[in-house]
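Only one protein chain is missing from this complex, and each of the others stays in its spot.
Our next item is chain A:
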Amino acid sequence: MKILTLNFLTCAVKACKSSAASYPLHPQEVELAKDEMEYNPQAMLNFLLRLDWAALRMTATELGFATLPEEMPTAEDLQQDELKMRQLHELLLETHVVSGKLVCGNCGHEYGIKEGIANFLLPSHLV
């Protein structure tokens, strides 16, 4: 599971949706890997604006990556700074969680990740 995807997902439990603590999910006991992805700066500019930057910073910090700037860089910044762009590409798209778990900060439910695929199916008492 890519760092990018973590930014788009939260706890699957309905009661957690309204709680700020449920997002982002906290990765724990993770094994990370890197896979090359198509570098497409145009595509990145398209979706960077849709990221929750604060959540991304939190995820990156928890995974032990160098802290991201507090403010999301603007499109103009990035267009002029290919290095920054490539760093973001590497973090968001190339780095992924191979195994581990994602923990909800609200209900504490743990979602397992195996072979890079997270399982968000809930037991019936949480549905």
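One rule holds in what follows: contacts are C-beta pairs under 8 Å (C-beta built on N, C-alpha and C of every residue); 3 or more make two chains touch, one makes a residue touch a chain; residues count from 1.
Keep this in mind: contacts and distances are computed from a predicted model.
With the options "Cell cycle checkpoint control protein", "UBC core domain-containing protein", "SMCR8-C9orf72 complex subunit" or "tRNA (guanine(10)-N(2))-methyltransferase" in hand, the undepicted chain maps to the protein name "tRNA (guanine(10)-N(2))-methyltransferase" (source: UniProt).
Of A:Q28, A:N46, A:T61 or A:T74, it is A:N46 that touches the chain left out of the display.
Where chain A meets the omitted chain, the residues involved are 1-2, 4-5, 8-14, 17, 23, 36-38, 40, 42-43, 45-47, 49-52, 55, 93, 96, 110-112, 115, 117-125, 127.
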